[in-house]
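Excluded from the complex is one protein chain; the other protein chains are retained at their positions.
Moving on, here comes chain A:
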Amino acid sequence: MPFDRRFILSVNWSLVALTAMLFGVGVLNLYSASGFRMGDELSMQPFYNRQLIWGLAGLGCMLAMVVFDYKYLAAIAWPLVISTSVLLVLVLVMGKTVGGAKRWLPIGGFAFQPSEVAKIALLLLAAKILSKRSERLGWLDLAGILAVSLPVALLIIVEPDLGTGLNVLLLVAGLILYRGLTGPVFKTLAIAGPILIPCGWFFLKPYQKGRILTLFDPQRDPLGAGYHIIQSQIAIGSGQMWGKGFLEGTQSQLRYLPEKHTDFAVAVFAEEWGFMGGIALLTLFCLFLLQFYVTAKNAKDRFGSYLAAGVFFYFFWQILINMGMVLGIMPVVGIPLPFISYGGSATIVNFTLVGIVVNVSMRRYLFKKG
């Protein structure tokens, strides 16, 4: 396929710029979160530079995602879901156990996390299936999409990786809502949902129940799950209006803040940059999300629109759950904040998904053959 110069003009440059800005903020913040003070010395852990390398790799994946027409993604959706499901089963059988969870497959010197690929695969498949429906979804459609996505999500949840599993399910749910349900289905679910969700309580593990209870009363477990919430709120709150300044966050530098480079990275940011910084970051995220909305709105076909909407939900839930957790309004669930939390595979997946949406945006005026 010859490269068309109009591709470059049609690229959603705002999305690219916002992605770059978010990643830049993330690396700077990790630089601060990597430091911890011992006396007058500020020691560095090598998180931010590793993140930079992951970012470069992600950039490669992003570029790779734009060189072909995204319609081929629909073609590989099924094979990708099936093969990652097999890998997920393999993980459970022979995976590497880290911190009590089997999430990694050792390949060569690397530890590969099939659940990351599964997210993309499921996103593609859900977009493909739903984009075939021109009408709002009925019971059958709903059953069909759940029959595909539930087993995959469950395979991830039993690893156990509740965060990622939940992310996948919510992403599919988001896409279903994006398509829209027929009146009776929507009404039934709207009534049944509030009844069924509390039933889910009984399926939770005791520590998961604890986390939810702790949310309402952090002092319930001040050295366990509550500690995270309390220390995170102290960090954020003590940032006040203007923040303590870059590298000056005492909560994080003195290691009061747990998991400050991963799930609680945004607390470091809020401590050092204050309310103004927090609003700025939040604005960046909202503008970032709006690019998926714009792309979904302007896509040349349904599949493209659903792809962009799917990526929207993928990021939306992560932002909502992570920030909600860090700000103390949602239970502690291990979900990273896109581009801000440290993490190799997550960074690569994030860039890849942005690449897919860039692909959709640049091909919106593509000529149809014949």
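Everything below uses one rule, namely that a contact is a pair of C-beta atoms (placed from the backbone, for glycine too) under 8 Å apart; a residue touches a chain by one contact, two chains touch by 3 or more; residues count from 1.
One rule holds for everything that comes next: contacts and distances are computed from a predicted model.
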item	value
Chain left out of the displayed complex - its UniProt protein name, from "Transcriptional regulator", "Penicillin-binding protein", "Formate hydrogenlyase" or "Carbohydrate ABC transporter membrane protein 2 (CUT1 family)"	"Penicillin-binding protein"
Residue among A:Ser14, A:Ser83 or A:Gln233 that touches the chain left out of view	A:Gln233
Option from A:Val185, A:Ile319, A:Val349 or A:Met362 whose C-beta touches the chain left out	A:Ile319
Contact partner of the left-out chain, one of A:Tyr178, A:Phe264 or A:Phe339	A:Tyr178
Interface residues of chain A (partner: the chain not displayed)	36-40, 177-180, 231, 233-241, 250-251, 254-256, 270, 274-275, 278-279, 282-283, 285-286, 289-290, 292-293, 296-302, 304-305, 309, 312, 316, 319-320, 323-324, 327-329, 364-369
